[in-house]
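One protein chain is absent from this view; the other protein chains keep their places.
Letters A, B and C mark the chains in the order given here, with residues in each chain numbered from 1 onward.
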Amino acid sequence: MSQELVLGIYVFIMAIFVGFEVISRVPSVLHTPLMSGTNAIHGIVVLGAFLVAGSADSPLLHALGFIAVVFGAANVFGGFVVTDRMLEMFKKREAVQGEKKDA
Amino acid sequence: MSQELVLGIYVFIMAIFVGFEVISRVPSVLHTPLMSGTNAIHGIVVLGAFLVAGSADSPLLHALGFIAVVFGAANVFGGFVVTDRMLEMFKKREAVQGEKKDA
Amino acid sequence: MLDVRGSAIAVSYIIAAVLFIFGLKQLSSPSTARAGNRTAAIGMTIALAATLLDRQIISFWTIAIGTLIGAAMGIYFGRTVQMTAMPQMVALFNGMGGATAALVSVAEFLRLTRVGDSIGVGEATSIVLGTAIGAISFTGSIIAFGKLQEILPGKPLQFPLQRVVNGLILIGVIVLGAMVVMSGGTAILWALFAAALLLGAMFVLPIGGGDMPVVISILNSLTGLAAALTGFVLHNQMLVVAGVLVGASGTLLTLLMSTAMNRSVANVLFGAFGATNSDAASSASAVGHTVRQTTPEDTAIALAYARSVVIVPGYGLAVAEAQHTVRELATDLEGRGVDVKYAIHPVAGRMPGHMNVLLAEANVPYDQLLEMDQVNAARDDPSSPIYGMPILDVDRARNIIVLKRSMGHGFAGIDNALFYHEKTRMLFGDARQSLTQIGQALKSA
Partner (left out) sequence: MLDVRGSAIAVSYIIAAVLFIFGLKQLSSPSTARAGNRTAAIGMTIALAATLLDRQIISFWTIAIGTLIGAAMGIYFGRTVQMTAMPQMVALFNGMGGATAALVSVAEFLRLTRVGDSIGVGEATSIVLGTAIGAISFTGSIIAFGKLQEILPGKPLQFPLQRVVNGLILIGVIVLGAMVVMSGGTAILWALFAAALLLGAMFVLPIGGGDMPVVISILNSLTGLAAALTGFVLHNQMLVVAGVLVGASGTLLTLLMSTAMNRSVANVLFGAFGATNSDAASSASAVGHTVRQTTPEDTAIALAYARSVVIVPGYGLAVAEAQHTVRELATDLEGRGVDVKYAIHPVAGRMPGHMNVLLAEANVPYDQLLEMDQVNAARDDPSSPIYGMPILDVDRARNIIVLKRSMGHGFAGIDNALFYHEKTRMLFGDARQSLTQIGQALKSA
């Protein structure tokens, strides 16, 4: 094993613990936004697509990179936008009633 | 920055998150055992003392290593023993009553 | 050793990873959840901006055009999708993420092999797994999307020897993967890619539409894993952290749903639920209990004179888009001094927490949504496929009124003993129409 692999394993394992600890605190009311929010986060893989598309020197790599960027960007932007839309709707009783008075 | 340093920073940061997440779930009833249990865990630094004492080739290093091993071992053994003693006393209502019947 | 630019990029990635974690932490309370999503989006922006500083990138055109197109698509769909269609949307975006991870893995392989260096075992393994998992997640999500969007039939699609065929494809993927790790070869990696695409589709096709939420959740965690593997290939720890966070989230939600459905994950994936048990279900309904009907007017009177009304929204309410109507009805009842609450089963709707989103859309404040705290496992019929699933004790109510269009069986294809309960009255019709009629009747009551 290389020292880098050992360190990588630590990062991996610690991330698992962080993930389970943090996410197990999300109440079930918020599970749909959680799902679509994490869905947006894994779109971060688009940075790999940036690297491929930006350094491509053959038509094949260009094509692969382009498709990957399109898909990845759609994942990221769509994911965050739709999650924000959902969470905008979650309001407290007072907020909802305040709004009704305004209307 | 070396790649190893970058990885080390990730491990460090992730450990901070794990630590805060895990420990913030410990109820205040258990804060004294938590303090003495974590106190035992930092005794793990005795493994550094093992390395120093085991590879010493000068009287000074021998002395430093020896003192460090004694202190570190006292920290580890004392910490775990005293925590175990404390936690042994924490009992549920039924357990306590069962014991009283036995007596 | 990283130079100054490399160090700046590395530090940006660390900051992004921390922001992702903080974002998820903020998601744990409705009052901070929106800020949490934005925190994560800021992390994403920082990470992507830092990536553009990478010296490897020599041309920005492909990136710019690709991002524009992708962002336009994402924002358009994200803005316009109906809240009832949330599960499809998540499936679609998830598939895109999976495709990205697979394509990046393949491209990295092409780059690394062309340079001529032999790839290390660790890297090759990460590439193979990233390609396979990403591809499975892509086609699996597309099929799930098709089923939920009702482009494909929701019923489990089965054919003889299906499991054998799927098993063979799986073995093929594994063998091809091992070959790539051992001897390289671009052609083999492409074959692996194709086989994994096929496997993803074949794996989801035989699963019933009612089980799609679980499937999407699993595919979500698979895409996270594929992203983390890409991180190993690119030596980018931030990607590993982000991917693992998503993987953990998907795994937890999957376990939670299967607990709430009282079925193992394996049963969901391989049980072809809603197909095999249809005989038992129809025989049960043949017993010929009587069903009592009611009218919107009678319902309105019962509601007006109730002290406490508990609304148990199901998928029908979502499909009929009656969340606003039910909200108006509830406001009316509250005006009359009736105590109104919503009791939401954890797997009501088409994804976990889906009903909460729909009711939030209809302006129901989140502190009025009761989570099912008193669940009562296992009831009357041990031979039923949903025996032991946590249920809401609606039959403890003084009166039960069920709103649906027919005596149809829904996704699960099982008869519901509640419909024949002596306290139950059925109010047939589209949920929105029925609720509107009740509302009108209530005004004159």
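Observations on the structure shown:
The rule we apply is simple: contacts are C-beta pairs under 8 Å (C-beta built on N, C-alpha and C of every residue); 3 or more make two chains touch, one makes a residue touch a chain.
Fair warning: this is a prediction, and the values are worked out from it, not measured in the lab.
Contacts of the undrawn chain with the visible chains, over the full complex, involve A, B.
Considering A:17, A:71 or A:90, the position touching the chain not shown turns out to be A:17 (whole complex). In the full complex, chain B contacts the hidden chain through residues 4-5, 8, 11-12, 15-16, 18-20, 22-56, 60-62, 64-93, 95-97, 99. Touching the omitted chain from chain A are residues 1-3, 6-7, 9-10, 13-14, 17.
Everything below uses one rule, namely that only the chains that are shown with their structure count from here on.
Look at where the CA atoms of chain A average out and do the same for chain C: the two points lie 14 Å apart. For chain B, residues touching at least two other chains, in rising order: 3, 7, 10, 14, 17. Across the assembly, chain C contributes residues 21, 235, 237, 241 that each touch 2 or more other chains.
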